[in-house]
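Provided herewith is a single structure, encoded as structure tokens, for subsequent inquiry.
Missing here: one protein chain of the complex. Every other protein chain is in place.
Think of it as A and B in the order they're written, each chain with its own count starting at 1.
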Amino acid sequence: MDAVSRAVESFYGLTTAWGIPWLIPALVIMTIVVSIILGYISVAAMFLIWWERKISAHIQVRFGPMRVGGWHGWAQSIADGLKLLLKEDIIPSRADKVVFVLAPVVVFAAALAGYVTIPFGPGLIVRDLNIGILYMVAISSLTVVGIVMAGWSSNNKYATLGALRSAAQAVSYEVPLVLSLLGPVILAGTMSMGRLVDAQGGTWLGFLPRWYVFPQIVGFLVYFTCALAECNRLPFDIPEAESELVAGFHVEYSGMRFAIFFLAEYANMFAVAAIATTMFLGGWQGPLTTQLPLIGVLWFLLKCYFLIFVMMWLRWTLNRLRVDQLMDFAWKVLLPIAFANLVITSLVVAL
Amino acid sequence: MSMTTPIPIGTQVITERLGETMEEMYVNMGPQHPSTHGVLRLMLKLDGEVITDCIPYIGYLHRCHEKIGENRNYVQIIPYTDRLDYLASMAMNFGYVLSVERLMNQEVPPRAEYMRVILAELQRIASHLLWLGTFGLDLGNFTIFIYCFREREMVLDLFEAVSGQRLNYAFYRIGGMAMDFPDGWIEQCREFLTWFKPRIPEYDALVTDNILFQKRIRGIGVMDGPTAVNYGLSGPMLRASGINWDLRRNDPYSVYDRFEFNVPVFDTCDVWGRFLVRRQEMIESVKIIEQALEGLPSGDIQAKVPKTIKPAAGQAYVRTESPRGELGFYLVSDGTPKPYRYKVRSPAFCNLSALTEMMRGCLVADAVAILGSVDIVLGEIDR
Partner (left out) sequence: MTPEQFLEQLRTQFGAALTEAEAKGSVLLLTTTADQGYAVCKALHDLGFEYLNCLSGVDWTTHLEVVYDLSSLHHAAKVHLRVKVDRADPLVRSVSDLWKAANWHERECYDMFGVRFDGHPDHRRILLSEDWVGFPLRKDYTDERLVPYTDYGLEEKQAKTEAGKGAPKPTSAAPKPPAPPKPPAPTG
């Protein structure tokens, strides 16, 4: 990864030598990085969609997509994406047009911005902020603004109900989510994502990896539950409950705007799985990372996709909760557990 | 004698009942909505997420079934009865031919009676399976749907083997059956039963024992026993309210009095009770089919009936236990080949009329579960 930073530095050096103002190379590098991330998100989300369809199919004793692209329908998502791109883009005549158009942008931007501080591998991080995890949590809660915008501007009662549900849910689940993330932060003594991963290197007693999931198992479970709710995944998918609210906040969206919502959902899933991996499962830490740093990326992705698999597994096994049960669960169960976990962790660290 | 209350015009009623206030909102659910199971339209009055009133509008599928029936002869009506409850066509055929036979005092050969019971009970299993699957969908549990459809498909295969159709069979005849079971059908049916019996614990593992599932449906849509009777609820809805009432046992028709089976009754009075009743009924239906296959007599399957059926003037109200409850056919004959009056008392019509009562004070999410628990088929409600 040193090669990357050396290349960046030499690029800066070159442009300064040529007398080009500092802003232009910075912009060029930013564009390149954002393109890489965008490309990755799109491909990853499309892969996740295909993967989810295959997993759900196999859970439900059927095959799922089998035709497009030949091998097990691997090109199905690409075909679907193309179809959505080519579809007519409908804006309801009585919708608030500006907000309606902006809403998917906000949702996707929030999902995208979170990727800035994800350490994909040793040194493979866009910007290792010293408050990385705080930034992550703050940015991901921006999603709900986009959802409320979508619900409100659609001028549809179902969409409004879905948006309000989403807002209530996000506010409730944000609290235990942040509290559960504080456990690893206290243990590591830092909020920087990179240093959090570094702190989880090595082993306890010679065989147990120093992952925070072991001392922080309660925190991990609380985080994972809240993360499901953050992504509006079953059993917490009440904002878009299709049997009640048809599709919730994005009921009026079609074509590419709908596709952006869809992509953002899967991008979010990956983001929360990445946080869980970084905070609890040791990030890119794993065997052979010291010899071959690139293998860290593999470990990181493996852990992420395992968590995403669990999320999908839950989705196709459980049924939806009701609004009041959802709130009860957040405030009466998760919040006390998260607090207790925080207090005990602080005590142990202090002693 | 004159009306003490004038008949209001429809829009008047709506404005009266829907007087909008700032706190309340009206949501129109249906006629195109994924969980109204067809073209039912509900007007929900919401206070936040709480339903304060619910007005069902039906009739989107109305096709004047009864008027058509008055313009057809008795045999021609049989295929129309299929379209009443298209998820339980065998049960609809059964009820109709029974009522015509009662009208003309027609005996039916014992083999045909046994065939009728076997097919009607298979249909009950198929109908309850579809209900279980769509109920899972209503609650957001997608997987149970596919599992139930896998088994339902096998029942439909059995029906296809016997009648050539998969959904609308028109297989019952006045005074008997259209055809005998084909060779090997009985073994195929037995195979299905042995496959089906262990599937119920499988469903249990997925939904019945799932704590989230139970939490969703316990204590909602409450309908106590006396009110249920007053509303004329029937079938699983009535039995879930603690009323031990099953026409197959309390007012036996055909040869149901020859079989041993239990009538599942639960007194939880809520959606959970209705779920359990239907789940248990599938097991009981398996028992009935096994006994009927065991005791299936040989002989004719069709009694001698006149070519044109002209029952003597008179009338008959005959009720049978369809998968959804009491299915009644009220026939008035004037001695001609067509019925003078042909009325269908459809079970879901009466069950649905109690919806408003059950829904008050529930959440929107519960509305879907309660509506699912009623198990409506708009084909027979709207007729």
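The working rule: a residue touches a chain if its C-beta (ideal position, glycine included) is under 8 Å from a C-beta of that chain, and two chains touch if they have at least 3 such contacts.
Quick caveat: nothing in here was measured; it's all calculated off a predicted structure.
Put simply, the hidden chain is in touch with B once you look at the whole complex. The residue touching the chain not shown here, chosen from B:Gly48, B:Pro110 or B:Pro337, is B:Pro337. Checked against the full complex, the candidates B:Leu40, B:Ile220 or B:Ile243 give a single residue touching the omitted chain, namely B:Ile243. As for the chain not pictured, it touches chain B at residues 1-5, 7-11, 13, 58-59, 62, 64, 66-68, 70-73, 153-154, 157-158, 160-161, 176, 178-180, 182-185, 187-188, 227, 229-232, 243, 245, 250-251, 300-302, 304-308, 315, 317, 319, 326, 328, 330, 332, 337-338, 340-341, 343, 345, 349-350, 352-354, 357, 382-383.
Heads up, the rule we're going with is that only the chains that are shown with their structure count from here on.
Put simply, the C-alpha centre of chain A and that of chain B have 46 angstrom between them.
Remark: chain B residues 25-28, 33-35, 49, 136-143, 146-147, 150, 206-207, 210, 212-213, 215-216, 363-368 touch chain A in the complex.
Those residues of chain A that touch chain B in the shared complex are 56, 59-62, 157-158, 161, 165, 234-235, 237-238, 241-246, 316-325.
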